[in-house]
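Mind looking over this structure? Questions follow.
A single protein chain has been removed from this complex, and every other one stays in its place.
As written, the chain order gives the labels A and B, with residue 1 at the start of each chain.
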Amino acid sequence: MITLLQAKTWELLQQKEVSLILGYGEFSRKINNGPEQRIISPIFITKPEETSSLVWNDRCVFNLSTYLTGKEVKAHHKVAIMAKGCDIKSICVLIQENQIKREDLIIIGLTCQGVIGDKERPKAEKCDSCQLKTPHIYDILIDSAEAQTKKLNQVEKKVESKNCVNPVQEKFDRMDKMNPQDRWQYCLDQFSKCIRCYACRQVCPLCYCEKCITDKSTPQWIEKSPLLPGNLSFHIMRAFHLTGRCVDCGECERACPMNLPLTTLNKKMAQVVKDMYHYESGLKTDEEPLFGSFQLEDEESFIK
Amino acid sequence: MTKLISRDNLKKLISKVLTSFQVIAPVNENNVSFFKRISVYEQIKWEDNNPTKSPKEFFFAPSDDLFRYQMKNKNILLREPSNHHDQRIILGIRPCDMAALNILDRVFLEDGKDLLYSALRDNTLLIGQSCRTPGKYCFCSSVGINPDDSQNMDLMLTDIEKNLFLVKVVSEKGEKFFSHFSSFFQEADATNGHTPVQTKEMVDYLKRGALFNVQNINEWLNENFEHPIWSEIAAKCIGCGVCTFFCPTCHCFDISDENVVYRDSSFQGVRRRIWDSCSFDHFTKMPMHQPRPTQDRRFRQRIMHKFKYFIDRFQQGACVGCGRCRSLCPVGIDIIEVLERIHCLSYQSHGVK
Partner (left out) sequence: MENIYQPHIMIIDDITVETPDVKTFRLKFQDSKLESDFTFKAGQFGQYSLFGEGEATFCIASSPTRKGYIECTVKRAGKVTNAMHKLDVGDPIGFRGPYGNWFPIDQLKGKDLIFIGGGIGLAPLRSLIRNCLDLREDFGKITILYGSRSVADLVYKQELKEWENRGDINLIQTVDPGGEDSDWKGLTGFVPLVMRDIYLSSDNSVALTCGPPIMIKFVIQGLDSMGFSPTQIITTLEMKMKCGLGKCGRCNIGKYYVCKDGPVFTYAQIYELPNEF
């Protein structure tokens, strides 16, 4: 059976409207002690006949917009990208920041009832607070909500029985309520575990700097070794650089092999920005980025 | 020599050695399992499979101090680092990670001995553990490693019943340890059913045999430095350090001067060796030149290094089949998929010949 998604993308490539489609593919892989595992993984499609590999289901957790700023993808004159509401927010920021042009992109918006996180987490944490189950910006809309809802209901049950591991809101509230000393200690405990694999940075659609400040050596702002001083500088710096930009797609936390609560820090920054400047990132393509819209009357109470 | 130890006695034994040795064992925090120095037996988390993080960090740490320096009035004073070389016991390393030590040994002990590494190897007693059940992602049997191989271990534990371990005394060091603590052990009696019974999963795993042939892979790599599969497979690779940092055999590092404190005209600091990865863009970047400018080239380097260059140089491969890179890659790149494809391609190209 050919799905609407496959038909639309076939057309895009066949009519040479785009030369590349960033999408989700389903693969099977051999594992021990059980049947083959069906996994979803990003797939780059350039030929119409390959579009039959595209799928959209509740395991499509990746935010593909991270590839948009890569050299290989930029070499294409126009690309189409499969994106959920949360992913479209980061596309929005990339457009605001002049990293990509809206007209060079066809957004295949996906109506979404929530996706399943990997690492045995029953549900991606970002989905709990998602307001964009139907995307806010798109060129083509693919709706497979029904099929998804059914599965997620099952998942939801599993969540209850499993007593969901670390839901992000709970982690956030816990950290928010701590007194400064405890919070600092919590940060030290967590960030001392970071091994500086940079999966969080590499997977982040908004960490697109050609040369990250952590890789700069003249001067070397941030120590490279995975010890507390450098780790703290790295993560605090990263949180600063993502303030007013992070769209809470949760990819950094999903990618982190040490399971550090990375989104918590970014969420806090987002909350502050929202309270003080009534700004939420990734909602409009024609809005000035937060840091590009300084006004004299802006609140500065955070400067102590 | 084979003995028995009950779980209770193992607990007593570990509690006792904790008073005179550093003990490192598998634990689980934040839902990630890894090896850690423990202070009480209860911290240990016995799992059926390999911890997420490999034990290589106890021989080759994410950050090692190489030496300290101090500058005063144009005088440089160099000092040995304050690395601690206390006697250690590492508990629960499995055969694949033990085999990985062979690879690190070749690099750090041969042709310019790395003193820090060799001291850490020498002061450590390795109480390994054989595998009763393969992990989901394991493929040790495809790279010639047996899940009950005791190489590099001093003692090997095999759990034969819920609360009973078979203990194989492997090395001289292990024998010394055993004779010192012999009261905790009891005699094994093969006639009494004290032989490990393979789980059904393990039988299936071993019966399935190798998923690919390392020799074929190696030969194909000889011919196919340029091939479309590299860019195909690596297109989605985001260039992080996950597959290499978690790999028990990856050993590339960077050297950096850190912790520098300046006071007037004097300063002091430490030179460190830090894990690095061929997946990173800066790994080979030079002022005017970048030999591996794209991610597919960096990905190819990783596969080539493990299945060709290392074999060419040391006559052994640099993958032990622990499966960590498969399970942790944030975008689902699977080394088995890569190797199976290469295996098929090599078969095809031979077929054509």
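By our rule, a residue touches a chain if its C-beta (ideal position, glycine included) is under 8 Å from a C-beta of that chain, and two chains touch if they have at least 3 such contacts.
Quick caveat: nothing in here was measured; it's all calculated off a predicted structure.
Note that of B:V32, B:M71 or B:L206, the residue touching the chain absent from this view is B:M71.
Only one of B:D276, B:D296 or B:D334 touches the chain withheld from this view, namely B:D276. On the side of chain B, the interface with the absent chain consists of residues 66-67, 69, 71, 74-76, 78, 80, 107-108, 111-116, 225-226, 251-257, 260, 267, 269, 271, 273, 276, 278, 283-289, 291-292, 297, 301, 304-305, 308-309, 312-313, using the contact rule stated above. Taking the whole complex into account, chain A touches the unshown chain at residues 217-218, 220.
Keep this in mind: only the chains that are shown with their structure count from here on.
For the pair chain A and chain B, the distance between mean C-alpha positions equals 31 Å. Of all residues in chain B, those touching chain A in their complex are 29-32, 52, 62-63, 133-138, 201, 204-205, 211, 235-236, 238-242, 245-246, 254, 256, 258-259, 272, 274-275, 277, 280, 282, 294-295, 326, 328, 330-334, 336-337. For chain A in complex with chain B, the touching residues are 27, 29-34, 37, 39-44, 62, 66-67, 71-72, 119, 165-166, 190, 193, 195-199, 201-203, 215, 220, 223-227, 229-230, 251, 254-255, 257-260.
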